[in-house]
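Shown here: the complex without one of its protein chains, the others still in place.
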Amino acid sequence: MNRILRSSLYVFLVLSILFGVVACKPDALKSGAKTAEGTTYKVGFMAAITGGAAFLGVPERDAAVMIQKQLDAQGGVIVGPDGVKHPVEILIHDTESTGDVAVTVAKKLIDDEQVVAIVGTTSSPVNMALLPVMTEAEVPMVSMASSGDIVEPVAERYWIFKTAQSNKHTAPVQVQYAKAKGLTKIANFYVNNAYGEDGAEAIREAAEAAGLEIVLEETFEAADTDMTAQLTKLRASDAQALLVTAIPPAAAILTKQFHEMAIDMPIIHNHGIGMKPFIDLAGVDAAEGVIFPMGKLVAASALADDDPQKTILVNFVKDYEESSGSPSSTFAGHAWDAVQITLEALKRLPDGLTLEEQRARLRDEIEKTSGFAGTGGVFNMSAEDHVGLSPDHVIMARITNGEWEYFPPEKW
Amino acid sequence: MSIRSVSKSWTRSNLIGLLVFIAFIGTLPLWVRTPYALSNMVLIGIYSLVTIGLCLLMGYAGQISLGQAAFFGLGAYGSGILTVHFGWSPWIALLIAAVITAVIAYFIGIPMFRLRSHYLAMGTLAFGAIVTIVMNEWKVYTGGPTGLPGIPRFTLGAIPIKSDIAYYYLAWGTVIIGLIIALNLVRSRFGRALRAIHDSEPAAQSLGVDVDRYKLITLVISSIYASVAGSLYAHYIIFISPNAFDFSVSVRLVLMVAVGGLASIWGAPFGTAVVILLTMALREIVPLLTRYGSGEHQIIAYGLLLVVIMIFMPDGLTVALVRAWRRLLNSETLRRRLSAYRRRP
Partner (left out) sequence: MPDYGLSDYLQFVLSGLSTGSIYVLIALGLIAIYNVTGVVNLAQGEFVMLGAMFAVTLVGLHIPIGFAFIGSVLGVVLVGMLIQRLTIHPARHAPEVSLIIITIGTAIALRGLALLFWGTTPRSLPEFSPGPPLNVMGAILSRQRIWIMGTAGVVLLLLYLFFEFTLLGKAVRACSINRRASELLGINPELMSLLSYALGAGLGAIGGIVIAPLTLVDYNMGLVLGLKGFVAAIMGGLVNMPAAVIGGLALGVLESFTSGFLSSGIKDAVAFLTLFIILLARTTSIKTTLQEKRAQRQARPKGR
């Protein structure tokens, strides 16, 4: 076969693979033309779809896609206070879990696409790299990352908000349980990345405040498959409870091996394991008795009917699983909250503003978010609080017989 | 290396090539205006600096490095720590970081070059892993996995250098200086010794070439390139974290050099540009094909395109382009001129 023919065949093969992959996903359809009156609002959405943080970023992206689909189904517009309809486009981009990629993508969204706000991003280090860009461009950002440093000190984070439950809220609950059981010495295990570090720091602060002693701290990599060495250390120490900050698969592997080594103490995870697959991954036997704090997403169906979050949560779980084909998780919830808060604030913008004015007004409106029932809790933001959640939105859950069980303090 | 020998070694077409390149780079911001494109150009410049050094190491000295990102990171963290924790001036920090990196490169090079090819690859891997771990664990100074924020900008006197354009010229100015140095090195006696080593180490040694010393010097030089680039990176993004300098970044650097072509120093900035522009292009094209698709499709396309590029241009882009160029212009005089070019940039 001569070279030109062979080369063309290869190019053809590559292109057909690309097209095949693209066509296989039924979403490869363009939405119909929209007729509307007001200016189009473009909202940038940046998540770690590939790279190390993809475990969190992909559910976030799926939540954003779900919202865009729901919007499209209703004509793709939101209505301003003066009745003007504004088309909304959510521009989804990948940060590749890398700081310099995120910075360039943010600039693209801000200057080329002229977005009115950016929702993003997934991991704290990458988010920190974006702060100077957002602040200098004076564009509001609603983040889904966990570190408190993103919105503190508030005076320097004028343009930055976030919706993720801080580990600052969940760590005290983990510690309180240990204290309520009369335990004084705890072990602090965490995954060796920004997420784990943030949680571990919060546990240290909470333990100090509660008067508990951390006798052992161990880390493990997110991709580790063997934690028996750290668990052996735990067995040989005088810790009375194990507190963990991690997400699956590492969290599940740790729990499984903890169970295998039959270490006799309570294991208290954090909200990172708030996804149903965790129980299958760790194995029903190993997961039995695991206790962890969560937003109410966990027990959506078990909530009281007059709970302001109940309808939102039940619908979210159903819609998300339908739209993405995967089980819902807290991280998808963070993204959903972030986009919805932005959209709600957008709805309050009058028509006829310039782009700079839109961005500034949007920032103000986001800061005024009050009583917004989201998946992570009821948000009440202010000039001093760019997160807007309070600790009472965190409840304790216990895994019993392969299911989540609402575990309020009375049962401890 | 006297001035006279240097200028004699520059053939006319090489000098023209360099001037054209400088003119191109210098005027690029006139028609590439958006901050997005400009910041990508800055990054291409910064990474090109690393790949030029890597090209010297891999293409000329023939040593595989799977840990070049470690030197890049040492420069970045060196600058970052000295400016954030000790308040030094960014310029001085850049110099000191480069010196520290060079010293580290010297000391790890001594045992390293005892090994050959695949074993050497592992040595560089090990080095890369160690540096990444130090970045993650030495939290007092590096901030650990959460990273080191608040790195100050370069300053001219009291004025901070902030704009993308300023960093563009700063980065590419450094690249051009780096290119000139590298091109000179390669044409000099040093470069010829390197090429002799690449072709056959025993032969070179039998001719009296101190193989180990040359490899070591090349390693140190490449580490300085990477360190300076790292400092530029730190003061540009003003935030660094360990995952910007890990194994996958080292792999990406090798990719950039290979795509450009190991045979020529020009391959380094070229390959870097191609790889980064490829990602940019995919970011534009893929959303047009899939309404709700994104990252996964881009990365699949990226992987496939890499494979295709290496299948059709296994010696890299520069060699393929030069060949195509020659085939296009098949006249005698042009062939004579071009064979002068081919006698090695």
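Of note:
When the chains are written out, they are named A and B in that same order, and each has its own residue count from 1.
Definition applied: contacts are C-beta pairs under 8 Å (C-beta built on N, C-alpha and C of every residue); 3 or more make two chains touch, one makes a residue touch a chain.
The shown structure was predicted, so the numbers you read here are calculated from the model rather than taken from an experiment.
Contact with the chain that does not appear here is found for just one residue of A:L183, A:I214 or A:M261, A:M261.
Of the listed residues A:T104, A:T121, A:S143 or A:Q230, the one in contact with the hidden chain in the full complex is A:Q230.
Considering the full assembly, B:M58 is the residue among B:I25, B:M41 or B:M58 that touches the omitted chain. Set against the missing chain, the residues B:A126, B:I165, B:A196 or B:L289 yield one that touches it, B:A126. Counting over the whole complex, chain A has residues 6, 10, 13, 21, 25, 50, 54-55, 58-59, 192, 216, 218-221, 223-230, 232-233, 235-237, 248-249, 252-253, 257, 260-262, 275, 277, 280-281, 283, 325-327 touching the chain that is not drawn. Taking the whole complex into account, chain B touches the unshown chain at residues 58, 64, 111, 114-116, 118-119, 121-123, 125-126, 129-130, 133, 136-137, 208, 210, 247-248, 251, 254-255, 258-259, 262, 296-297, 299-300, 302-307, 310-311, 314-316.
One rule holds for everything that comes next: only the chains that are shown with their structure count from here on.
Between chain A and chain B the centroid-to-centroid distance comes to 36 Å (mean Cα coordinates, whole Å). Every residue of chain A that touches chain B in the complex is listed here, in rising order: 7, 10-11, 14, 17-19, 21-22, 25, 27-31, 49-50, 52, 54, 57, 61, 65, 68-69, 92-94, 96-101, 103-105, 107-108, 110-112, 124-126, 128-129, 131-132, 136, 147, 149, 192-194, 196-198.
For chain B in complex with chain A, the residues that touch the partner chain are 34-36, 39-40, 43, 136, 144-147, 149, 162, 233, 237-241, 243-244, 279, 283, 289-301, 304-305, 308, 311-312.
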